[in-house]
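To start, the structure itself, in structure tokens.
One protein chain omitted, others in place.
Let's look at chain A:
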Amino acid sequence: MSHPPGDLRRASLLAAALALQTLAAVFFIGDVASDYRWIGFDPHTTFEAMVALALIIGIGISALEMRRTLLRIRRAEEALSLASGAFAEVIEARFAGWGLTPAEADVALFTLKGLETSEIAALRSAAESTVRAQLTRVFAKSGAGSRAQFVALFVEDLLENARAGPDSGL
């Protein structure tokens, strides 16, 4: 896995640094310009012009670094959504393989997401006994003896995914 949170912080820091660099550059260039107007080109003005130039180069480098960081964040996000999309496909394929009805698939998915029987019943506006019965059929079809075993069937797939990693092409 890559580290988007670290990159996000990095991007914010770069933005703040760039803002300060640009403010400094604007002041400096203004100073060089007014010095040039009053004094002309002397060692002092030349040196200040060099500092201003260095500031501008620094701004360019920071901005390019910012661009790289944002692109890295985007790639990590895309890999992540690809991974979760792939996992969703795995889930759907399994549900279809077990021959779950749409209602059973719904209940099974809510169970995977960690919802209690009572919560699923409320979400589906169904009786708890109905949900329990559907869940029993889901377990029977999948061959799982319990809620924990049912979830464990998918943990295996997730671990496969993590080993493959988002960078290895999935």
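In the analysis below, a residue touches a chain if its C-beta (ideal position, glycine included) is under 8 Å from a C-beta of that chain, and two chains touch if they have at least 3 such contacts; residues count from 1.
Rule of thumb we're sticking to: contacts and distances are computed from a predicted model.
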Unshown chain, UniProt name, "Cytochrome b/b6 domain-containing protein", "Ligase-associated DNA damage response endonuclease PdeM", "Ferric reductase like transmembrane component" or "ABC transporter permease subunit"? "Cytochrome b/b6 domain-containing protein"
Using the touch definition from the top, which of A:25, A:76, A:121 or A:135 touches the missing chain? A:25
Across the whole complex, the chain not displayed is touched by chain A residues 8, 11-12, 14-16, 18-19, 22-23, 25-27, 30, 34, 38, 59, 63-64, 66-67, 70-71, 74, 77, 81, 84-85, 88, 91-92, 102, 105-106, 109
